[in-house]
Structures are given as C-alpha cells and as structure tokens.
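To start, the structure itself, in structure tokens.
Shown here: the complex without one of its protein chains, the others still in place.
Chains here go by letter, A, B, C, D, E, F and G, matching the order in which they are written, and residues are numbered from 1 within each.
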Amino acid sequence: MLEIRFHGRGGQGTVVASKVLAFAVAREGRFVQTFPEYGVERRGAPVVAFTRIDDQKIYIRSKIYEPDHLLVLDPTLIGAIDVTEGLKPGGWIIINSDKPAKDFPQFAGFKVATVDATSIAVKHRLGSAAAPIVNSAIMGAFAKITGFVGIEAVREAVHELSPVKKDENVEAAQEAYDTAEVPKEQS
Amino acid sequence: MLEIRFHGRGGQGTVVASKVLAFAVAREGRFVQTFPEYGVERRGAPVVAFTRIDDQKIYIRSKIYEPDHLLVLDPTLIGAIDVTEGLKPGGWIIINSDKPAKDFPQFAGFKVATVDATSIAVKHRLGSAAAPIVNSAIMGAFAKITGFVGIEAVREAVHELSPVKKDENVEAAQEAYDTAEVPKEQS
Amino acid sequence: MKYTIPEQEIMCSGHKACQGCGATLAMRYALKALGPKTILTLPACCWSVIDGPFPYSAVGVPLFHTAFETAAAVASGIRAGLDMRGDTETNVVAWAGDGGTFDIGIQALSGTVERNDNVIYICYDNEAYMNTGVQRSSATPWGAVTTTTPARHFKQERKKDMIGIMAAHSIPYTASASVAYPEDFIRKLNIAKETPGAKFIHILASCPPGWKTAPELAIKLARLAVQTHVFPLYEIYEGRYYKLSMDPKKKPLIDYIKPQGRFRHLTEEQVAEMDKQVDERYDRLKEQAERSKSWFEAKKEK
Amino acid sequence: MKYTIPEQEIMCSGHKACQGCGATLAMRYALKALGPKTILTLPACCWSVIDGPFPYSAVGVPLFHTAFETAAAVASGIRAGLDMRGDTETNVVAWAGDGGTFDIGIQALSGTVERNDNVIYICYDNEAYMNTGVQRSSATPWGAVTTTTPARHFKQERKKDMIGIMAAHSIPYTASASVAYPEDFIRKLNIAKETPGAKFIHILASCPPGWKTAPELAIKLARLAVQTHVFPLYEIYEGRYYKLSMDPKKKPLIDYIKPQGRFRHLTEEQVAEMDKQVDERYDRLKEQAERSKSWFEAKKEK
Amino acid sequence: MQKVMMGNHALSWGAKLSRAEVIAAYPITPQTEVVELLSNMCADGSLKAEFIKVESEHSAMAASMGAAAAGARTFTATSSQGLALMHEVLHWATGARLPIVMGNINRAMAPPWTIWTEQTDSIAQRDTGWIQIYTSSIQEIMDSVIQAYKVAEQVYLPVMVVLDSFVLSHTNENCDIPDQDKVDAYLPRFENAYRLNTDKPAAFGGLTGPDWYYELRYKIEKDTERSLDLFEETGKEFGEMFGREYGLVETYKLDDADTVLVASASIASTARPAIDQLREEGHKVGLVRIRVFRPFPSELLRKLLAGRKKVLVIDRNISFGMSGAFYAETKAALYNEKKAPPMWGYIAGLGGRDVPLNVIRDMIEQTIAEEHPEGDIVWIGVKR
Amino acid sequence: MQKVMMGNHALSWGAKLSRAEVIAAYPITPQTEVVELLSNMCADGSLKAEFIKVESEHSAMAASMGAAAAGARTFTATSSQGLALMHEVLHWATGARLPIVMGNINRAMAPPWTIWTEQTDSIAQRDTGWIQIYTSSIQEIMDSVIQAYKVAEQVYLPVMVVLDSFVLSHTNENCDIPDQDKVDAYLPRFENAYRLNTDKPAAFGGLTGPDWYYELRYKIEKDTERSLDLFEETGKEFGEMFGREYGLVETYKLDDADTVLVASASIASTARPAIDQLREEGHKVGLVRIRVFRPFPSELLRKLLAGRKKVLVIDRNISFGMSGAFYAETKAALYNEKKAPPMWGYIAGLGGRDVPLNVIRDMIEQTIAEEHPEGDIVWIGVKR
Amino acid sequence: MSEEIKWESQSDMPLMAMSLGRMTVNKTGSWRNLRPVLDKEKCIKCGICWKFCPDVSISIDEEDYPVVNLDFCKGCGICATECPKDAIEMVKEE
Partner (left out) sequence: MSEEIKWESQSDMPLMAMSLGRMTVNKTGSWRNLRPVLDKEKCIKCGICWKFCPDVSISIDEEDYPVVNLDFCKGCGICATECPKDAIEMVKEE
C-alpha cells in the first residue's frame, strides 16, 4: 500500500489534488482512498489531505501517520510546520517551488523534487495571480516524477474534477508532466 | 384497607368529591390515596374516581377493581353503565337521588342509601340549577351513613377544597349530614 | 329552504367537543367549503380530541394527526407527495389551534409560507391552550385570565398579530373570519382554494369553558367580537392590499367583555384601556383598507 | 484623530473569519457600542467558528454558545437569571446569523419579542448559511446562487422581510443597518440599549466567499446595497413608526450585482425584474416613513 | 406541614422549597398543574421567581439554560412530546454543565395520541447525560427535587425527576411539606463558579477538536459517576434532617430473597403488597426498586443481585428491537459476575395499561415456575 | 458504473437510484454534500423529485412524514444536532409507520461545538423505533439506502443509514453504481396501502387509550423483529443481483477465533488489518461487525459469540453513567447464555479522536492479557 | 351510521391507529342537561339554528322545519339563542 500526504493552504486546491490522484488511480483499476484532515479552517490556513493506494480493497480507515510520500503545494508551509513528520525514510517530497530541489537541504534522507506549479497555473490562468490554483499542475508533475500513476489517467481525472476551465487544467497538468525533471537520485 | 369508587359526570365535581374524602381522612391522621380515572372527556361524559383509606402507608398503585363501597353522584348513570361492577358484596352504594333506597331493588346484596344532594346543592346555590355541583352535600351524607370519617373533618376538607362559596359548601355538607337517614340494614 | 352555506355535511355528529364549541363549527364550515377532496393535518389541539379516539373519526376526510410544532411542514410534505404522485387537485389543509400556530408552530408555518407552498393553513383561534386546560398562548388577549395568567397577574401582553405577520411574509392571501359569519368564512375559503401558493386563514372560535361563558352564547360572542371591533373581519391580498369584509358600527366593548368569566376581574379603567387598543387597531386597518382601494379597483377592471 | 466610532476595541485580532468578513466587523462595532457590560449568546453560525476554538475567544465579553434554534430563548433566560440575581444593567444580546434568525430561530425569537423580554437581538445577515458552505436561507435574495439553489434553479423566493415581521410583533424598536455605516449602526445600538423591552437589529454583513466576491470589496458592496436601495437603512418604533436613516440617490442596481459571483448568471431581464422589486419595496418604505412623520415630530416636541 | 397533595403539586412545592429563581415551562397534559401552581405562586409572591412563559419546550429548556448559565437556580417540567422536543437541548444542558432540575411526567409517546403513563419518553433520554430519578410516591417527588439540586450543583450536571402520569402525577396522597428553614440549611444558595460574568469574561462551548473533546466527555463521565456516591450521601443527610432517607435504590424484603424483582416507579410500589402476599405463601421474594437510573447503579446492583437464584425485571418502556431498558441494563451490569442469576424480562403497562397487583404476582410466579428464561422478553397482557 | 465517490455522495446516489420522490432536508456539516448533490440532481432533472428546502430539521422530518403519508418515497439526511432536533418527530415517524429512509452522518454532540465523528447522536435515537444500519464503506452506504427502502416498505417502519463523519462521509473511494434498471427490479415502485386517500378517508394517529395502545406497540415490536429476517433475505437477494451481499452483521476470520472483537462502522473496517496482524502473530482473533443495530441482532450474536473465550466491544459512543451502547447491549443479548464469554468494553474515538490500527490492537491485546474484565468500561487514550 | 368496532386481539387490528368508523357511534345525547324544543308556530324556517349547531344535530325535514337529533344534541342552547324568532326553548332533561 502506498500512503501519500498532501500539504497546502485553504483555497489552493489541496483536497482536490488528493482527489485527482484518487480518481486517476481508480481509472487504472486500482483501489484508492482519499480524505482530507477536516477542520473548519477558513481560507489561508494550513490544510492536509491523505491518499492511500493499493491493489486490493482498503480497509484501514485511520489517518496516515507515516506516509510514504509527500506533496507540498505551498512552499511557505516549509518551516511553518514540520511537513516531514512521520515521513518514511527515502520517500518522495514533491514541492511546488520555483527553486531547484537542492535548495531544500533540510530534506536529506528523502527524495526531493520541485515543480514550479504556480507559474504553470498562472500561465493557464488557474485561480488569480495572487491565489493561483496549483493542483492540476502539481499532479501532472507527480505522475512524471513518481511514475505511480499514468498521465493519461491524471488528465482524465483533472478533466472530471475541474468545475471550470477543464481544458486549461488538463493542459497545466500536461505541461507540468512534460517539463518536470525527474531527479537523478530516483532509482 | 377501604377502597371506594366514585361515579359521576364531568362537571359535577366527582373528582373533588373523592378529594374531599381524602383530605378529611388525612386530617384524622390516616393514610389515603385518591385518583381519578383520567380520560380526556369533555363536560357531561361519565367520570370515575377512586379513594383508598388505610391505617398505614399505602403502596398499591393500581386501579380499584373490587371496591368496598360506591358513591354515585348522578343517578342517570345507573342503567347507562354497570356501576356495581366488581363491588364487594355487602358494600355501600350511596346514591344522589330524591328517591328512597328501596327504589333501587337491582342493588340487592348491597347496602343502599340515598341522599337528595341535588336539592341541597340547589338550595345552597352550588353550581347552576341545570348543573348543580353536588360533591359537598354527598360527602356530608357519606360521613353520616358510613361513619368512615367524621363530619368535622369533612367540613374542613370541603372548606379547603372549595374554590368559591366555601361557607355555602360547608353548610351543604352539614345539612346533608344532618338530614341523611342511616338505613336500618346497616349493621 | 334556501341554504346560505353548502348543505353537504362532511363532519359528523358524535364528536367529543364540549357543548357549544366554536372550533367544531369552524371545521363543519370549512369542510363544507373545501369538499371531500381535502386532506387535513392536525397538530396537538382540542381537535385532536374532538375528532374522536381510535378507531373513529368525525371529519370524513383523510386526516393526519401530527406533532404540535409540525402542522405546516407536514402539509408541505403532503402537498409535495401528492404532486409527485400526480394529484395537484386535492386541497391540503393544515388545521391548528392558536397555540399550534402563534407559538410552537410559527416556525414551520413561516417556512411553508416563505416557500409559498400550495397549502391552506387554517388557525382556529380560541385564544388559549384549551386542550391542556386553558393556559395562556400568545393569541390570548390582553387582560384575560388563564391558568397561567391568574387574575392577580392577568395577561400583560397584547394578542400577537398573526395576520400581520403573515402579511409581512407577502403571503398571496390571508384573511380573518369568525364562526358567527359562516358565509364570509366560506367565501374566503373559496378564494383560498383558487389562489395558488400559501394561504392563511385565522378564524375566531369561541370556547365556552375556556372563556368561562355559557355555551349558548358561543355564537353571540363570536359575533360581538366582530361588532365591537375586537376581531375585525378582513382580507389581505399579496401581503399588501387590505379589504375589510364588513365595517359594522361599533357596539360597546363591554357587551363583549361582560359575559366572559375570563375578563371578570377587569376594572373599568382596564376595559377602557382595552377599548383604546381596539380602536387604534381598527383605525389602522381602515386606513390600510382605504389606501388599498385603488388596487382593488384596478383588479376589478381587469 | 477624531474617531467617528468608539475607540475601545473589545473584540480582538486573531479570530478565524475569512479575509474581509463583514460579520466580524459587525461584531467589532456592536461591542464598541455595547461596551464590556454585555453578555452574548450565539447559536450555530459563522461566528461560532470565528470566535475561536476552546480554550480561546475573540469577543472579550462573556459568550454562551448555544444550539442553532435557541438564541432568543437563551437570551430571555440569561435576562431572567441576571434580573433575579439583581443585575438589570448588563446588556443581554442574542447574536445570530440570518439562518439562525429567519429560519430555524424564528420561533424562539417570536416568543421573546412577544413576551417583550428586555434583550437585544442582532441578526448579522450574510444572506445564506455560510458556516455550512453557502446554502440558501430565507434571507437569500431572489436570484442568488447557493449550493442548494444552483444557477439552473436559482433562488425563486424573495428575501423574507424580517424587520416587517418584527414590526408586526409590535416590537418597541427595530432597525436595519449595514457594516458600511458603522456610525449609523452604533447609533441604533445606543437607542436599543436605552429602550426597555425587546429590540431587533438587522445588519447586512458582506461575505466574500459566500457572495463570490473579492474580499477588498466587502465594505464597498455593503455600501452599494444601501446606495442601490437593495438594503435600505431604516428604523421602526413601536412596530409602526418608520424612519429612513438615509435616503441616498439611487445608484444603478447593476453596480451592486455585477461584482458578485452569486448573481453572475442573471440575465438583463432578470436584473430588471429585481430592480422592480427593489423600487417597489423602497417606495413603500418611503410612503410609510412619510406617514410616520407626524409621530416623530410629536415625539421630538415632548 | 401535613398536606394531601397530588404528584404534580409536589413537584411545584419541591421547586418552591428549593427557592427556584427562574422557571421556564410550557404546558402539556399531564404536567399542567405543575406550571399552573408555580405561576400562581409567582403571581401571589409566595415564590420569588421569574416565570418565562415560553412558546415551546425547546425554548423552555433553552431559557432554562440561559438562566442557569447566568447563575440562577432554574426549574422546569414537562412530559413525553415536550421532553422529546427538548432532546437536542438536553444534550446541550449536559455539555454546558448546567445544574438545571426538571420534572418529567412519564407519558407514552405518540402517535397514536395518548396521555397515559409509560417510561419510554424519559428512557429515550438516557443517552443525553441527564441524571434521572424515578420516584414512587408523592412525598418522594417533593423530596427528590430538593435532593436533585443538592446533587446537581455539586457535579454541575442536570437532573430529571421522573414520575408516572396520573398514577403519580394526579394521585393525591399524604405528604409532609418540610420547613423552609430546614430546606435552606440543607440546600444553601448556589454560587455557580462558571456563570456568565462580565468581570471574568469567558466563552462557553467553543469549537473543540479531536484533541480535547474526548477529555471533556471523560470529565462528564467521572462527575456522573461521582453522583452515585453523592446520592447516597445527600440521601442520608436528607434522612437525618427530615426523617426520610433516599438512595440509589430502595430494597424490600431483600435479605433472604432468592427471587428478586427489579422494578421502578409506581410498579415498584404496588410490588410491595404483591411480595407480601407471596411471602405469606412461602415464596422468598424480594424487591429492588431502581430509583436512580442515570447513572445506572451497576455496582450496587451487582452487590444486591449476584448470587440470587432468579431475577426478574419489569419494564414500562420499550426500545423496539431491544427489550426494555431496565432489563437490558441490569443484565449488562451483572454480565461479568461469576454468580450472575438468570434474568427474566417483562414488558408491562405500556400506554397506561394498568399493572395491578395480581399481574405483578403473575410475573413473579411465572419466573419462579420457569427453569430458565425463554427468548428475550415477555409482553405481559397483550390481547393476542 | 465505476466511480470514485465520497460517502455523502453515495447517500445521494442511493436516494437517486431508489427513485426518491420527495426530499426534505436541512444543511448541517458534515452532511451538506448530500443535500447539495441532491438539489443539483433535482435542478438538472436527473432525479424527478420535489426538494423541500425546510427551515429546520424538525420540519425536514415533519415534511418527510407528510410526503410519506401521501404515498411518496421519501428521503432525508442529517447529522448530530439536526438528528437530535428531530427526536420527537422520529418517534412520530415510527408510530405512524412511515417507511422513510434517512441518512445520518455521525458527529459528536455539542457543546462544545464539534463536527467530528462519534456515534452518540444516532445511539441516542435507539429508543425511537427507527431501524439503524451502521455502514463501513462508501459502497455499502449507497447499497444500504436501496436495501433500507426494501425493508422499510415491507415492515412500514423508518430506517436510518448511518455513517461516520469525515472518516466515511468525506472519504473518496472506489464505488460501483448499479444500473438503474436492476435497482428498479430490486426495488419496485411502492404503493402505500395506508396512504392518505380521499377515496378512502381515514384519520391516522387518533387518541388511543390504555385499551389498545399496548397492542399497537406490540405490532411495532413484531414488525421490528420481522425486519431481522428481512435484512438477511433482502441482503442475499441484493448479493444475487449486484454481487455484494449484506446481512445483520459481517464477520471476519471468526470461525476458529477464541477472542472476538465486536465493533461497528469505520472502526470495524480498520479492525480487519489489525486482526490480520494479530493472526500473523499467532492470536486467534476474529471480528463481528454489527451492521444493523436496531433491531439489535441478539439471537445472531448469541450464536456467533457464545462459547468464545473472550469478547471485547468497542464503542464510539457514550451513555454517561452506563458505558457504551454496543457493549451494554451485547452483554444484555448474551446474558442468559450458558456459555457467555467474559466481555470487555472499551470507549474509543469520541469527538473524532482517531482510532488507528495500533490502538485497536492495543485493546485486543489488553483483552487477551487480562484474566477478567475490571470495572465497567475502559476509556482508551484519555490524556489523564 | 357507524357501528361500534370490537376486536378480540391485536391481530384483528390495523397496523396503526387509523379510523375505521365514524364518531356517530358516540351518542353524545347523554351529555345533555337541557333539551331544545321547537315551537312550530313561531318558526319561520330560516335554517339559522341548523347553520349554527356545532353537533350537526339539526336536520331540515320535508316541510323545511328543523328537527333535532336527540341522539347527538348536547343541549348547548346555541340554536335557541340564535333563533331570530325564539322558536326554540331549552327545557330541563329529566
């Protein structure tokens, strides 16, 4: 079973990102479970979501305390909270950032990749410039970098889950997929 | 333990009559329990109430199915319903009626006494002529005929329980007491 | 014989109301107007008893007894259910007392009216909680005695203006009525039947034990309430256009007050105070009716 | 600096409201007017979250969180409890959203007002159930989209006229207000403090996520609501005497509609329809204010 | 002072003697006399209290909460439909830790409409956290109101004093009204340490996440359990001052009993003469009357019932699909006991069906006659 | 059709597939998505139903009653405070014998305000006569709504489909949406034989005295008990048609288990991998998930649990002063059994406190380690 | 006219408390203290008494005279009070 944790802020599409993964994985015929850490937070506050992926029916229904991998939709969270809490050694940390992975030395022991999802989102006019919605882009990059899910399934999931600007979202995912660099340390 | 059942119609003061007995008995330092057969009947419909009297605390809280004695506040009930249902042989049946006891041959096996409580009530202007309230008068007669309770206690109880015309009610009770004839068959 | 109200009796004899019960007459008239294609829902009130115990009923139309606070909502549900099953004809009527309408049922009623659900809500108003033995409701008039407003501390608040509240909801049609004026009541129910959306009718229903009056005076008092301007008969269209159903020359208030035990304790000054309230309200009504005249004329022309 | 509203801050920073929350400003102003000798009771609403989680609070006065339908009744209880313990001074305030007032709380409110209990009821109106994610309430304006009135089937009913309903209750004092006009709001609260009995204040509180607007426009929109006559500011004394707090020259309705996502789907005709409703209502208000003039003059003379 | 009084008036007197300061109530048969007497007492000044004439029961409880939160001693009373309409707010009073005392007259739930006695209305509130006292005489009703405040104000939890409709509410009986002075000594003025206080502003009931909600519930549980001891203590103290002692349960001829009847309220009262008769006929029968149903006196019941030959429980309530509550919970309490006796469960008297002495005898005799309980529950007296 | 769906939407889909005709509901977190999706479905015509946007939950249930009494298939959904506010009307729906189906998202009761999961809200309705199904996966939620109608309309009783807030309501999971045709075949249009009908006018719910009320309750009890069989039957039939079978309980690795965990809802789901682990470590542990809590499957539980070495019950609910409901009632069900195993009771996860796999393991291991249960109930994980 | 409904057992009863007969089983005439007596001389056959009877106990005969059904008349006296011609007198029941 794969367990993945998503970090973002209210309004960025964190929960939708986790759903994109779930929908994509399900399209590939696997089992999936995704859920937010539900608070009553208003816009701007930190948000967490979780996804489990398996080849068989998933019964465990508690939170994920020791995720295999992380997605960080908002780099300002790094430092503000301990994003790596519980993360299994060697897990992926995929960060939305315009900086290269090596600018995150604090994550030694994990596999770090970055993607400038914000720029891609802005380019495709997803959300506003002040508050871009980055979920589609980051999930495209996730597909490329981890290989846990195919880009075709991600595109379909993005299409299904985007309430508006479906095509732009799909393109953002594709662009992120196309441009994301798979860091060398990936075995 | 003595168990007494009261029969009347809504609006005649049947429940109050049972309370008069209870209050009077309690004044004499005995234990008492009285309760109506509570329906949601409107004015005019048959009403039943019960009183238990004992020298010790009363625990039984079911209805009285086999009363020792009866009071009938409205003679028109006789025939309409089976007033003697369950009445123990030899029990008193005290009837508000201007007819003598012998006019109630159907009650053979019981001790019958009558009192013209209606006339006494009308005389003392209790209720209206069309709907006189007979409870005080009949309880005065009850005290005399059965001797189960003293007239002094009945007077006090009537006084306490009459919301208006306290004195008239007391007088009605006293008059009924004074004029009631104790039938010979009383042993 | 020339009948002034429909001959057909849908409600039957044998019901459990007290002698001279106005609430019962209200139902008798209402069913004459509404006819057998009517479904009633009834919250807790005297009528829950009047209609009779299981397995009997006096109304002659389907009746759903319901919880005290729910009459209007149940009516909305019945309406929706019938509509979905293709019956848009049957009248759906919530029938409630003043307590079930002015107090515990006002929220559900407000909801139904706000959604403008196609139901008729009829409040028979005997001005207190009678079924539980005469306790104060917000429909109890100022000055009245009930078991929760003893003479020493009689009702201090004025009667809630339920029709005014309904009008503030912009209800398509609302009207007052009295059991002393069955023809008027029936006419209003016929308008209600024809008007789509929510309708509210408030009918004064005298109650001999609750008002502490002789039963034979029940109709006389219901009439006096109108004649003394205590309970004016009027209609409001679209929550705005007022029309007095009649404008009787005012009889002295005391004619209405005196026969009623519930007002027995009132001093002359207190009655005068009450009289002032009555006149004020009546004047306002007349004013509003005056202002609405042009609208009714325009309507007639159409 | 010359402050136009009291300087003292009783509410503090750090609360959980969204950016640009009008409901929060309403509270900030209200506490300025009411002062620290105030007790609040709060039913379920955005403010249940805004105030902060256990063990923190943002309001700086005692606050009793309560069940959604109970604000007014709890306030009545607090009032009675304080009175019995000899404190007749402290302001007892029920603070509720439009859902908690117009819908699920209307019955308790109606009861409190009918009994004329000495409390101030403040409804901050963001025109939907915001705390649960923007569902329709009966305060939602005609035409608006919410999650339960999707664009395809936008809200079909007009906004409930809560102040009218309160007026029909003969409430001693009721008024509308807007977060864009804090001085006016505070003035009205001062009147409410001085008036014995029940008071109802209805304040429009813009809500950026619920109205689908940019947060920086929150005040501008609350002002435009007044300027376009959509949400007139007025007072009613004794349920009868109307006074417009201001009578701005009408700005085009579209100025108010356009910046709001919840109205985006409306066609030009639909906006025109809405405009007609707005004018009708405003004209009626002006008429009523006109008719009340003599009363206010008489009052001033006293 | 000796009086003959109906159960409803005993409730009102209990509130008066406890010096209730705020009363918020709504009428319902068979509770109306409680409210009527109290409004008379307020009107004639014999009780210094504010009477809030609310428009519904949920406002009755809500207003009671407000008053209690403001620090006033608060009383209300209701029955059946009214109690049910309070349900949400009942949970609230518990969570807000408000020591409100309420009388509830047990009446069967509608539909069909009914006004006669049955405990399902209050049993259905067993999960709201209200402490519940089931009374069985008029005297006990009055005394229980006073004791209820004494307990409630120590554990900051609300208490319900429960009585059968008509069988107790409308029965007139000898009753001793204690002196006000002595009641004042037993139950001093209450100073609520957590009241709404502008000198110490605090918000009550704010959002609580999974981090601490659990602990707050645990505190309620612990205080609920603490009330078990408090009932015994305050009941003894009451006995010392007024000559009438109360506890969690009342027993009758229990010592040597091999067959024990567990019952409550008026049925447990009628059970005494039934037991007397059976004793005379040579059966070793005893009675445990459960007086306090919440908290459920599990430990005490284990002590009293373990090792008996047979136990039978009569329920005048029904949880459809799971027997009566007293039966189920008595079984639950004794389950892990080594010497748990076989237990019979009977449903009787729903909707006011009378439960006379001979029917109680029937149930006891059936229990004595049977080897082992059959099935889950026996409905006594259904016209089949 | 395969979809990934959240629990709330599964409820909506269940209603849609059942062709609900009237929906009356009021929003409350965490139920809002149920209502939102349904109002969308009504708006876009994919569901032909009237949506009544009521002003409160008691009107939601009241309007549902009206619609059901008029003969329409009726659906609603709520949670916690909303469910509690319906309490009086819940009793009504039962007594009026209306086959309404309602979704309830388990959320802890306020105060303090909370939105996280706990079963006390629905457990507190256990005495209202509503049938209750506790689900434990998204798929089961949808399927249970359909099955609920199938049962409800045969016994003329209302059914509640219950799910954990967030843990199920907001979890997205693989889910198969059955074909409408097949659902129509499984669940044909309902003709209510007792509907309000002007051709056959009758009054429903009129005053009933002690003479017949008791018998009417008995009829409810019998039909409630009949639903036990119906759940097994309709669950099998569902399995035959849709490939997913449901019953009163679900068991896991039970056959040879000497220690059995009894649990429900999402905890019972997480329990499976916990049991797998313990099995691997050599412990003979099994699971009974109680799916239908009302009627309580007493007889079946006796069959499954009698003779085991140990049983433990986890409750995510609390009846203050009387443990959790599943524990108490499971004990009650097995009480008179000759081979009643000792039974442990644990409270866990109130107010949304997470109950992870290792905490479930802890409880099982504690049970295995202990000789005999101590005291009445163990609160797991309180920060003491 | 409805007959009284008697069951032997719960199995004879309907599922819920629904009405199967009409309240005319309930002969409310027994509540009466005063009986309305018509004076045909005075009666103008206006039907007002019929109109205001709360107990539906007045019918109109072929000659258009009101007829009281004593099985149900509760003796409230409304008919007598409302009769414009005082054609109805309330007399005491024996």
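The rule we apply is simple: contacts are C-beta pairs under 8 Å (C-beta built on N, C-alpha and C of every residue); 3 or more make two chains touch, one makes a residue touch a chain.
The shown structure was predicted, so the numbers you read here are calculated from the model rather than taken from an experiment.
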For this session: Could you run through the displayed chains and say which ones the absent chain touches?
Result: A, D, E, F
Problem set entry | Candidates E:Tyr156, E:Tyr346 or E:Trp379 - the one touching the absent chain | E:Tyr156
Exercise. Taking the entire complex into account, which one of D:Ile191, D:Ala214 or D:Ile254 touches the absent chain?
Worked result: D:Ala214
Seminar exercise, completed: Contacting the left-out chain: of E:Gly95, E:Gly129, E:Pro210 or E:Gly324, that is E:Gly95
Problem set entry | Residue among D:Cys12, D:Met246 or D:Ala298 touching the omitted chain | D:Cys12
Seminar exercise, completed: Residues on subunit E facing the left-out chain by the touch rule are 95-97, 156, 194, 202-206, 208, 212, 215-216, 218-219, 223
Problem set entry | Hidden partner interface residues of subunit A, rising order | 9, 42-45, 76, 80, 130-131
For this session: List the residues of subunit D that touch the chain left out of this view.
Result: 1-5, 9, 11-22, 24-25, 28, 51-52, 54-58, 60, 63, 182, 208, 214-220
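In the analysis below, only the chains that are shown with their structure count from here on.
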Problem set entry | Chain-contact steps, minimal, separating subunit D from subunit C | 1
For this session: Would you kindly tell me how far, in whole Å, the mean C-alpha position of subunit B lies from that of subunit A?
Result: 87
Seminar exercise, completed: Chain centres from averaged Cα atoms put subunit A and subunit D apart, in whole Å, by 42
Seminar exercise, completed: Check: subunit G positions touching at least 2 other chains come out as 7, 9-10, 13-14, 16-20, 28, 31, 74
Exercise. Which subunit E residues reach two or more other chains?
Worked result: 29, 53, 55-56, 58, 81, 85, 88, 92, 96, 110-113, 116, 204-209, 354, 382-383
